[in-house]
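A single protein chain has been omitted; all remaining protein chains appear in their positions.
Going in written order, the chains are labelled A and B, and every chain counts its residues from 1.
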Amino acid sequence: MGDLRSLADLSDEERTAAEALLFRLADDEFVLAERYTEWQVIAPTLESDLALSNIAQDELGHARVWYDALNRIGHTEQSLVWERDPGSFRHSTLVELPFEEGDWADAIVRSYLYDVAEDLRLDAVAESGVHELVDPIEKLRSEEEYHLQHAQQWLERLCDDADGLDHVQDATDRLFEHALTLWVPGPEAAAIEEYGLRGDSLASMRRQWLDTVGSFLESLGVTMPLDPEDDPADHRPAAVGRDGSHTDHWPRLHDDLTETYRELDRSDVRRLRGESA
Amino acid sequence: MSGGVPDEGVTEPGPDEEPTPCAYTEYRDGDSESDRTYPATGADADGVEARVWAAIRDVEDPEMPVSVVDLGLIYGVTVADGVATIEMTLTYTGCPARSMLTGDIERAAEGVEGVERADIDLVWSPEWTLEMVTDDGEQALREFGVSI
Partner (left out) sequence: MRWEVFRQDKRGDYHKHCGDIHAPDREMATLFAQIQHGRRMTTNSLWVVPSDEVTEIDTEDTAFGGRTDKAYRWATTYNVDASFAKEVEDSEKEQAAVERERGATASEGEGDD
């Protein structure tokens, strides 16, 4: 590993590219965490309730870490979340979709597709050569350990049962094209690639992701919504998230999570014991 | 390797000769991460920096009566031109007491004579582990009922 440069050391163009990448990472984790917390108290077992809550807390922590890096290049908590235009969020549409009510398979399939992607993505970002991108990777990985295990083990058991397999198939059919938006390039993709901020291209990671999730899901009896010869680019939803276009569900979710801030007419972010942001 | 006959063409260094660098290892010069030892305790700091370490030492984990220094969370302290920079980490990225802790540490440092402003540099590597807890920290934890 060579010397790492800090965000402040980058050229303006490089920094803009890094910023776009950071928003992608942070927004994904943040919105995913928000959705996961909806399962609190209503997960099928107490153990999974705890597990998914833990996973949500992890993802929130990870979002926090990426937003921290954005803090370093001038963003404030207000501009990152509370007062930010929902159309400027860059998360994949997969993470903003509401859960099909009561459908645990939805949560599990979503988690699985996301966590396999996360694994590949963290590997790629670890090669960026930028301190704020590389520094947290090891820590994030160690906290991610249980996420994929939890999803995989649940998938195996859900698919063991005809009913469960039906639900998993439905969820996969419903979520898959949104999962593909994990790999859709954003407006800064060319720059991100040019400056080597990702050690692997989106197309290549998508290929590996498709291979992994494809073989695992098929081994469980799930039919993949995509054939190997299909071009994933032909299977995009109308809104892809990565360019700021989102499904109709996003504005409502954003409203929910900013509601208190707006209702109480805040202009700063209150912390414990009254320290301001 | 056993003391057998060396391969043809390879000269084995004798027991009293200088060791030779391994041909398969990449050696790096300079201030590498491995030059630093953890936990850092500021034991060899002096002047303002030593005072900052002392002030931070009074800051405790919000749940247990252990100093953040003894927990091994503080990786480094440097003071330059009245600005103290504290390099630190947390045990968990999702730590709910994060801003309470960083706020306390900032205020502790700013209360030191010679420090006008304190900046927290939150880092995640090297990854914090239990091995970074000092002996005093272990003692305090044990007294509190957490065995380590």
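We take it that a contact is a pair of C-beta atoms (placed from the backbone, for glycine too) under 8 Å apart; a residue touches a chain by one contact, two chains touch by 3 or more.
Given the structure is predicted, the values throughout are model-derived calculations rather than measurements.
S.K.: Could you tell me which shown chains are touched by the chain that is not displayed?
M.R.: A, B
S.K.: Pick from A:H150, A:H167 or A:H246: which residue touches the chain that isn't shown?
M.R.: A:H150
S.K.: With respect to the chain omitted from the figure, which of A:N54, A:T76, A:S201 or A:T258 is a touching residue?
M.R.: Once the missing chain is taken into account, the touching residue is A:N54.
S.K.: Mind pulling the subunit B residues that touch the left-out chain?
M.R.: Missing-chain contacts on subunit B: residues 130, 146-148.
S.K.: Could you please point out the subunit A residues that touch the chain left off the display?
M.R.: Considering the whole complex, subunit A reaches the absent chain at 45-48, 50-51, 54, 146, 149-150, 153-154, 157.
Just so it is clear, only the chains that are shown with their structure count from here on.
S.K.: Distance from the CA centroid of subunit A to that of subunit B, rounded to the nearest Å?
M.R.: Centres of subunit A and subunit B (C-alpha means) sit 32 Å apart.
S.K.: Could you pull out which subunit A residues touch subunit B in their complex?
M.R.: Its residues touching subunit B are 57-58, 60-62, 64-65, 68, 134-140, 142-143, 271-273, 275.
S.K.: What does subunit B use to touch subunit A in their complex?
M.R.: 92-95, 98-100, 103, 122-125, 127
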